[in-house]
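What you see is the complex with one protein chain gone and the rest in place.
This part shows chain A:
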């Protein structure tokens, strides 16, 4: 089955095939099919409760799917703990509420996983961490604790922390929706730069400006299904489904 992917000549980073998930009786994701090529930037939007978070959280097994296949870098996600470990090393994730470790300094947040998961020597890990903290423009905060930083700074640290693992894909789950308006831009700027450098990204967000600037494709989800996907210009100017039109009219009116 993977042959089909390799035949296209382009490397598939993520592939979801007829993926289904239930929470108890509740069928939250229905027959999701999605292919993400290396270097592609995908924005996922849709009404609240449509299953966007659940879908991307299945990709690094924060949630377990019950039917269909998920392949990351060609590795299938199964109960095999080895595969889960491999995939988590390759997939970075940024959360809505940052989820930094409050008892560790910014630098310690960044070097923890490289040292313990990738077994990189501390010196090297710290050098890498400083490099990424500079990339997100807060090297001077390295010795502080997360609680001493603003929301925007915390989210940038969270991005740096993920990048320190040198991931192949980055998942973002509404990275700016817990931020005060004046801090959204500093985080989006970092994400745009990351996109320009060729990082493969899956980003749940309602920042339509961001989608227009960097996305190769926009995916619209509703009721646990992918309703429509298109390149951004077409998606915003020429939505196909009523559901999409309604959603777009709602977010643009505001």
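FYI, a residue touches a chain if its C-beta (ideal position, glycine included) is under 8 Å from a C-beta of that chain, and two chains touch if they have at least 3 such contacts; residues count from 1.
We take it that contacts and distances are computed from a predicted model.
Q: Just go with whichever of "Cyclase dehydrase", "Amino acid ABC transporter membrane protein 2 (PAAT family)", "Electron transfer flavoprotein subunit alpha" or "acetolactate synthase" UniProt uses as the name of the absent chain.
A: Choosing among "Cyclase dehydrase", "Amino acid ABC transporter membrane protein 2 (PAAT family)", "Electron transfer flavoprotein subunit alpha" or "acetolactate synthase", the correct UniProt name is "Amino acid ABC transporter membrane protein 2 (PAAT family)".
Q: May I ask which residue of A:16, A:71 or A:93 touches the chain that does not appear here?
A: Of the candidates A:16, A:71 or A:93, A:93 is in touch with the missing chain.
Q: Pick out which of A:113, A:133 or A:218 touches the chain that's been left out of the picture.
A: Considering all chains, including the one not shown, the answer is A:113.
Q: Which candidate, A:129, A:165, A:199 or A:218, sits in contact with the chain we can't see?
A: Touching the chain that is not displayed is residue A:165.
Q: Which residues does chain A use to touch the chain missing from this display?
A: So the residues of chain A touching the unseen chain are 60-62, 85, 88-89, 91-93, 95, 97-103, 112-113, 116-117, 145-148, 154, 161-162, 165.
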